[in-house]
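Of the protein chains in this complex, all but one are displayed in their positions.
Per-chain residue numbering starts at 1, and chain names A, B and C are given in the order in which the chains are listed.
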Amino acid sequence: MDKHLITRGVQRSPFWKFILWILPWGMLLGWGLYGAYLCLAEGLNQTNMDNRFAFGLWIYLDLTVIAFGAGAFFTGFLLYILKRHELKSVINSAVVLGLICYSGAIAVLMVDVGQPLRAWFTFWHPNVHSMLTEVTFCLTCYLTVLILEYAPIVLKNRQIRKIPSYLVFEFNLHKLMVVFAGVGAFLSFFHQGSLGGLYGVLRGRPFAFREELGIWPSTFFLFILSAMAAGPSFILLTTWLVEKLSRKRLVKHETLSYLGKLSGIMLTVYILFKSIDTLIWINSTSPSSGFPAFEYYDRAAFGTWVLFAEVVVFGLLPALLLLRKRFREHRGWLITSAVFVLAGVALNRFVLTIQTLALPTLVFDEFLSYLPSWQEVATFSLVIAYGVVLYSVSFRYLPLFPQERELAQSY
Amino acid sequence: MPLTLTRRDILKFVGGSIAGIMVTPIPWKLLDDVSIWTQNGPWIPKVPRGALTTSFSTCALCPAGCGVQARCVNGIPYFLSGTRNHPVNNGTLCPSGVAAHHLAYHPLRLKTPVQVTRGNGTIEVRPVSLDDVLRKISVASGNSTGAKGSLALLDQRPGRTVSLFYRKQLARHDHGIYLVSPTDPILITQCLDEMAETPFGPVGYHLENVRTILSFAAPVLDGWGTPAQTSPMLRTRHSSEQNAVKVIQIDSRHSRSAQLADQWIPLKPKTEAALAFGIAHVIIRDGLYDKRVIGRRIPDFNIPGKHSYSDLIGRFTPDHTSELTGVSSDVIVSTAHSLVARGPSVAIGDGDSGGGPLGKEAEIAIWGLNILLGALESNGSIVQRREAPVPEGFSSKELSPVMGISAIPDHSIGLLLIDGSDPGDPLPWSLLERKLIPRQSLVVACSPTLTGLAQHAQYVVPTPAHLEALTDIPTIVSSATATFSISAPLLKRPEGMTDAIEIMAKVFETEGSMEDLLKQRTSAIFATRRGCVFKAGTGTTVPITELGSPDEFWTELTAGGMWTDDPIRSKPFFQFHFMGRAPDAYQRMLDAGEAVSPLDGPLTPEMLTVLPYGRRAEVGGAQLSPLMTKLYQESGLHRSSKVAVLNPATAKKFDLVHGEQGILATACGTQKVGIRVDAAVMPGVIEIAAGPEPIGQAGNEIVQEQNILELIDPDQALPWRAFRATLRKA
Amino acid sequence: MIKKGSPGFWSGFGVALVIGWLAFPRILYRSLEQPVQFSHAIHTGETVGMTCDGCHTFSNDGRFAGIPTLVQCAGCHADVVGETEAEEHFVKEYIKQRREVPWHVYARQPDNAHFSHADHVNVGGIVCERCHGSHGTSGSLRPFEENRISGYSRDIWGANISGVKSNAWEGMKMNDCVACHNENNHRSACLDCHK
Partner (left out) sequence: MDQATVKQSRYGMAIDLDRCTGCGACLMACAVENNVSPGRPTVNERTGTTWMRVIEVQDGRAFPAAETAFIPMMCQQCEEETPCVSVCPQNAVEVDPETGIVGQIPQRCLGCRYCMTACPYHARYYNWWDPQWPEGMEKALNPDVAPRMRGVVEKCNFCHGRLHDARAKAAAKGSREINPTDYIPACVESCPVQAITFGDLNDEAADVARQAKSERAFRFLSRLGTEPKVYYLSGRSWVQRLADRELARSKKETVHG
């Protein structure tokens, strides 16, 4: 039915199967739209956020998703600037993932702010000292870059290629890829960092506050490093997942192994700096503002095990596994390690966003709990559903994995 | 040029338009205007614009009668503060008073007379005409002569001039009953009439002389006295000032006064009489009293061979008292000593409004303590005071007597009229209900809002809201002299509001107007040429003789002024027979002293003791601004009537968890409450607020108020300050 | 790709310009007639000789009374004193019925802006004309133009839809206030003017 749209030389499942796959996601999308509509029309009283838990599920997942989406800029940077051609086979997929993560995060942010119609004030009256200004500028700029990076992939569609002027356009865009990759890396560097800075600058929240290195708190750099560790793992994991779901080989194992190695190296560096940072924070930063650090881990649910899990179980362990070729060559270990990397980064974002707000500041404050409402969950599932649909469509009609044809023929 | 439009042409046209639009003001101006729309949209209320003025009146929310200064815009008050130098409040207001100008906008405000039907948890109202209501009353009134029962008028704010009017009319009625909520000041008056050789008259307090106050559950630092009396005491708390007033609060509850007092003595609920006897025991045992005073004042102090006061007191040794009250004998002894050492001292017994009165016997016990402490002597702080002069025709002979609820036989009232226009102390509906003739009685309430007892009436006639109505403020209980002030309207009353006096006048087939009545009263006061007048406009006080005419006096009073009587200089001689008069007095007092606290009660061990409480201005009806949600739901500073507060150990014992829901049950019903733990609360008790919740925004349905007082068992109700109930997980 | 000189493109472009610059302002603003026609010129002119602060007064606390209330007008206009139809209408419909005139105020700022005339006139020494132009000598009241979206008077944005201002009194948006404050080194905290 849609054969004429599918990339030449690859096999895609029949159209009805594709629709069957999309349908549940479409329904999730609808539910999500309804949740988001409620939040916009009735106000954020639809959520379980409150004055004390002013940031909730959305900010946590935004931070996580953007860290996962870092694969787009990191692979782009490695491929186009550092010429690591191993990554050519996943770059298109990385771009789509990046686009999904970033556009989804921005969409959720628009629901999250109380006055989306005034959001443009940030551009007109920016406060250059605010991490959020930095985030907003970089996110929107980088989203534009991602769209420009996505455009040539769209233009590669069999039917669109038929229009000669588009072909020329695509070719021209391709020549500019180096520029986009450069700009993307630059922007990403800043907003990944700023997202870390978002909490690191909170002087009033000593659990999150970190000393400044230059003009940025240390979390600025830790976020960049951890995002660079998570990005390749996310591409690795999604590629593997798509292979499983489509029952096809899409990339060579060397590529996946290489991604794992990248992740491992970045994670090692990250964990090293994270450990140093944590020690400084426990022994100096936090106590000097009147907050004994061990008090943070007084609560059973948020004991020191959280810190241990973040640094050792989901940090050191996968880093060591990924650094060893033996484990990388083994699919099972590779995938497990990637999952651990992502879990570690997600846990880090969770600790920084949710635990920071749950912990008391004033002596007579209580430790707070918060459970998102269904509207919050729905709004976020909107992003997930949108991501799956966009990725599925892209995978079906666009050449996301250049090696696929080659691998299919070699069968 | 051929006129064929291709798809590409249209696309180009659209492209051109988009490019063109970008260089017109459309997108940019719209972006700007839409943001302005989000700042000023029609859903955001507009602030009033207009002339600013200042007016004065008197707050009628509670019996204190604070002077109010209102900043108004377009004549409508928008910010209230206390009138400077006002003898009652000296520039201060309580939180209810600060927001009192909102009561006219209460979401449950009635616009027309209504018929009320109580459904399952909700209330339905049907507008009716005033004539309909009057017709119903007239039929019921006809019935309520003779066998069909009596006509009772419940006055929720006794002591006003209009109260005199009611009593006068009821006195003329064959089966008329003037009913009030039971309060300790009324009980004290009754006791004194029973015990004194010659009538003592109203009791006044001269707290300026006092260095130690022994408060028996009275909210002395939280609404019992006037702000002008309590603010100086509160300002010197925690200071090392020698002459600062020391407050010892005897209270089963960790009440606000208990929190603020210099010393809190928690005792088992309902054992105040025993503790008063116990302290008196130590004073007598250790010879800490002036023997001449006792000889003069208490004829039955020691009568050999007969029951005497010292006999009675003799039984309450510190150890025995300690057993009864749970207060350690050391504390009893040291309290007695410090009361004498740090004199002058006074004991005040006056249960808080929601908790209800301490009871007659406890008041007698406390009165005995005051005699021992010399509080009734010439330098003491308990004084006699006059009532504010009344117009001719309102002498006590011509008035119907004041009746408590317990004096009324069950199933005897055929027509119950409730004047709830100025709510005061509560009267649990369960007590009231059983006095009505089942299924044949009519209950009509006059109230500005559908709250409090009005929710139980069959018909409600709307009265003007606070600051719309003209009413007077009788003397507050803690005052040393008689006072009188008028709460004059600051707001125009809406159409359809009727003063309660007009309804009652129609019932009694007579004429009645609030303004005429109050003018008569002010003229009567003016005629004595006694006392002085506070002028709100200037903040000064002048002798009444400086005013030229009753009209001038009226003008001052309606502009936030206040009249204060001269103090009575000489103290006439008084004697009190503790055992005399009533033959069973000794036994009654002994029983009261030996009474077992509900905390030690014989009932099943899973029973807890409920201690209801509530502020006078708040519990009697919804005198709560919609904005009071700030104090209740939004900050937890005032606890909601849906929250039960327990000691953590008690909660643990009964498997109740802080923050969860529980079901509170007595033989009379169940209520859902939130559970809260507080380490300062006495183990074994539940503290729970009586009275309404503030309503910030009314929903589509009128919800029935949940009031803890509705769980009181009418069989063993009085006093209701502590009763037993079970609390389990919801 | 769009070729330059393509007639389709430029006709779209042209239509957009016409709509944006000519039609849009007319659609955006709603024109409302004032309830009473008032001539500042007659009142301030030689025959009557009143001054601005004769009617637009300050109270002791520095509040500006704005447009005079009926009481002030009734001082002279208790009955018809002139010959105009507008005055007759005013006396009949408002004075006699003691009904305040629901003026549409050209210079009205939104609730969130605090503007103290006392500060600007008494302390700053600014003349009325600086912000109100020649309104004080106008012979009649022009229609009030209300922005359909924001509800603001057109005077706030200024007569020219492009936002270009040719006179000092044109435009009363925040930017205009800020520009003057910056120029003269006056208070410039947000809360100085926002309430």
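In this text, a contact is a pair of C-beta atoms (placed from the backbone, for glycine too) under 8 Å apart; a residue touches a chain by one contact, two chains touch by 3 or more.
Please read all numbers here as calculations on a predicted model, not as lab measurements.
Visitor: Among the chains in view, which touch the chain not shown?
Guide: A, B, C
Visitor: Considering the whole complex, which of A:Gln11, A:Gln115 or A:Asn283 touches the chain not shown?
Guide: That would be A:Gln115, which touches the missing chain.
Visitor: Among A:Ser263, A:Ser337 or A:Thr356, single out the residue that touches the unshown chain.
Guide: Only one listed residue reaches the unshown chain, and that is A:Thr356.
Visitor: With respect to the chain omitted from the figure, which of B:Lys29, B:His86, B:His102 or B:Arg157 is a touching residue?
Guide: In the full complex, the listed residue that touches the missing chain is B:His102.
Visitor: Using the definition of touch stated at the top, determine which of A:Gly30, A:Gly43 or A:Gly303 touches the missing chain.
Guide: Selected residue, touching the omitted chain: A:Gly43.
Visitor: Against the chain that's been left off, what residues of chain C make contact? List them.
Guide: On the side of chain C, residues 58-63, 110-112, 114, 116, 118-119, 122-124, 184-187, 189-192, 194-195 touch the unshown chain.
Visitor: Just checking the interface: what residues of chain B touch the absent partner chain?
Guide: 38-39, 41, 43-50, 52, 73-74, 76-82, 89, 92-99, 101-102, 104-107, 221-222, 227, 231, 234-235, 237-239, 254, 256, 259-260, 264, 266, 625-631, 633-638, 647, 649, 678-683, 694-699
Visitor: Please output the residues of chain A touching the missing chain, sorted low to high.
Guide: 43-45, 49-55, 112-116, 118-119, 121-122, 124-127, 129-133, 136, 198, 201-206, 287-292, 295, 356-357, 361-366, 368
Criterion: only the chains that are shown with their structure count from here on.
Visitor: Go ahead and note the Å separation of the Cα centroids belonging to chain A and chain C.
Guide: 52
Visitor: From the mean C-alpha coordinate of chain A to that of chain B, what's the distance rounded to whole Å?
Guide: 61
Visitor: Hey, what residues on chain B touch two or more of the other chains?
Guide: Expected reply: 34, 37.
Visitor: Two or more other chains in contact with one residue: find those residues in chain A.
Guide: none
Visitor: Show which residues of chain A lie in contact with chain B when the two form their complex.
Guide: 115, 117-118, 120-121
Visitor: Give the list of chain C residues in touch with chain B in this complex.
Guide: Residues 2, 6-17, 19-21, 24-25, 28, 61, 63, 65-66, 69, 110-112, 147, 149-152, 157, 161-163 of chain C touch chain B in their complex.
Visitor: In the complex, go through chain B and note every residue touching chain A.
Guide: It comes out as residues 31, 34-35, 37-38.
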